[in-house]
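Written out below as structure tokens is the structure these notes cover.
All protein chains but one are shown in place.
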Amino acid sequence: MTTLTERIVTVADLPQPPGEGDLHSEPMELSMGPQHPATHGVLQCKLILDGEKIVRIDPVMGYLHRGKEKHAEHMTYQQFFTLTDRLDYLQPLANEVGWALTVEKLAGIEVPARAQAIRTIICEFMRLSAHLVWAGIGGVDTGAVSMFMYAFRDREALFDLLDELTGLRTNQEYLRIGGVGTDLPAELIVKMKAWIADFPAHIDQFELLLTGNRIFHQRMRGVGQISAAQAIDLGVTGPCLRATGVGVDLRRARPYLLYPQLEFDVPVGTRGDAYDRYLVRIEEMRQSTRILKQLLDQLPAGDWIAKDWKNVLPPKGRVYTSMEEMIHQFKTVTDWCPPKGEVYQATEAANGELGFYLLSAGESHPYRVKIRSPSFINLQALKPMAIGAWFGDIVAIIASLHFIMGECDR
Amino acid sequence: MSPHDATPAGPGPGPAPVAAGAAPRFAAAVANPKVLRRELTLNERLFVGPFVKALWYTFTRMFRKDITRRYPEQKMEVKPTLHGVPVLVMKEDGAPRCVACGLCEFVCPPRAIDIQPGETDRPIEREPKTFVIDMLRCIECSYCEEVCPEEAIVMSTEYEVVGRRREDFVWDLKKLLKPAQELAARIAWVRKTYKRWDAAAEIAPPPGGVFRDPRWAGRERPVDSH
Partner (left out) sequence: MTALGAEVLPSTQDGLAAFRVGRDAWPQLAQAMKRDPQLAFELLVDVAGADFPRRRPRFEVVYHLWSLTFNRLVRVKVGVPEEDPQIASVVELWGSADWHERETFDLFGIRFAGHPDLRRILLPDGYPWHPLRKDFPVEGIDNSICYVREGGVLMTRELAVDRPAGADRTPVDLSRGDPAGFSDGAPTLPEEGAK
């Protein structure tokens, strides 16, 4: 019988400290988190320090594990949207888009152009929302507390827009299989355009506060540096990978939605340190506004949900008045079965490649869902980034990596 | 089939597949603009200039209009799109429109709804004996509203649900039933939105709060077509 004992790294495992007379101290074990304000959620980092240097780091996670993949096997496809919302809770709608694309690919549903455009719009808004939180929290972690206020000011205004569209500020449950929940009304487009017109100036203000700030420089530059080869080996995606100079963006590499028709750049960094990750994200915010401008200026007309009698709920008026549609409604809600098959669909979320691997046995609920969450994989890079760094840098490293524990633990 | 002729994943303009062998590593990186990574200027290194500038920026914000709200006194502007807590629509006679079909109970992702159906002698002979929504579980997703075939459950504008004990959050029929006039804005929104692509599916106001097939007009109960 095997015993499952935890392998705990203890001080005794470490090489002995240098001989007497040396100023080196003994290695020290330190637990950071799970309720540390700088670990962004419930992550525990078991650190072993040699003086102020980190010699070992062991992230402990799972505090937020809710068994989403197991739950998915017992929910209908539409119901699972509510759980994807709570993956990366800074960009709920982007997760929903990822799941919607997966299911639609499985069932072969054509999504009308307007719905696709609305989805692209909310994806980019979500990227902004996630990057804004990142900018705010990253500012706080490196000592720029007022940054938090400015970032959240813009995020609140952004959420006001989404609130008007979806009815909820966060965890919106807005996506439907085959389209979106409601249309994007014309007056809201005007408001969105106004917000976007203002926003680049606000990014400049963030840069005024951070980019040229000497303290910020000293906290971020050369900290948590990894090379491109290392990042690829560790499966890092998203801004953290692009900061190392690898210009891989799924919006370009495996395009989805309307991205092939849009004009935008994929900024890359040069050195792969925390400062580059900051710069890349700031530039991505600019590119997102650029995308949003293009989309809002020429939003295609048409339906916002597929005219697909087999896969989408029938128009309500007909449900009220005709028995066939009523049965149809019941059938679609309770027993909508996509064909057998399997699909892997990835989207570029704010933190990297958010993939859903879906196995369907032709039932009304998925057979198996694997969520490839970018935060979980990117978090592996914490080890090479942190080892050898100063203890004080770990906060900046965590801030620049930007993982969301809701997504890590699933 | 060898993997060399495997289709590159995804259609459209990705980085073009490069000829094998001579492939530059990470060819995708070539066309990307590098972010500007500049050294600090002397002014910035001296720190005082940018420091004062940032302080000045913060100072000027003091004279802008407030963007925050003084919440309990100053309420949020309520729009019909808002998802408050779900409530039941009351017919004119005070009974719920709901026919206890159980569709909302089925679709509710956190299983917040619990319905016990019952029978009555009225023309529409089914109604819920008990209808309970646990507001602590409800995530206000509006799925119940979207699937209800009777327009019987809609999202209200009530977003402040408070209570002292857990039982206060379990709403029963008495608490859930709201007269249709109160919910008129949301009902209008539901009708407009869930027409979906079918603008022709115009819904006439239901006689007596009950939807019926026009073909059944004048009959108490639908005649079985078999």
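Letters are used for the chains, namely A and B, taken in the order the chains are written, and counting of residues starts over at 1 for each.
Everything below uses one rule, namely that a contact is a pair of C-beta atoms (placed from the backbone, for glycine too) under 8 Å apart; a residue touches a chain by one contact, two chains touch by 3 or more.
What you are looking at is a predicted structure, and each value in this text was computed from that prediction instead of being measured.
In the complete assembly, the contact with the undisplayed chain comes from A:Gly108, out of A:Gly108, A:Gly143, A:Gly302 or A:Gly362.
The omitted chain makes contact with just one of the residues A:Pro200, A:Pro260 or A:Gly341: A:Gly341.
By the touch definition given at the top, subunit A reaches the unshown chain through residues 1-8, 61-62, 65, 67, 69-71, 73-74, 105-106, 108, 230, 232-237, 246, 248, 253-254, 339, 341-346, 353, 355, 357, 359, 367-368, 370, 372, 376-377, 379-380, 409-410.
Assume only the chains that are shown with their structure count from here on.
Subunit A and subunit B have Cα centroids separated by 21 Å. Those residues of subunit A that touch subunit B in the complex are listed here as 75-76, 78-79, 82-83, 146, 153, 156-157, 163-168, 171, 173, 181-183, 205, 208-209, 212-215, 217, 228, 242, 245-248, 252-256, 260, 265-271, 275-276, 279-280, 282-283, 303, 305, 307, 312-323, 326, 329-330, 333-334. Residue ranges of subunit B in contact with subunit A, taken from their complex: 9-15, 26, 28-37, 40-41, 44-45, 47, 50, 53-54, 57-58, 67, 79, 81-83, 101, 103, 106-107, 109-110, 139-143, 146-147, 149-151, 155, 190-191, 193-198, 201-203, 206, 211-214, 222.
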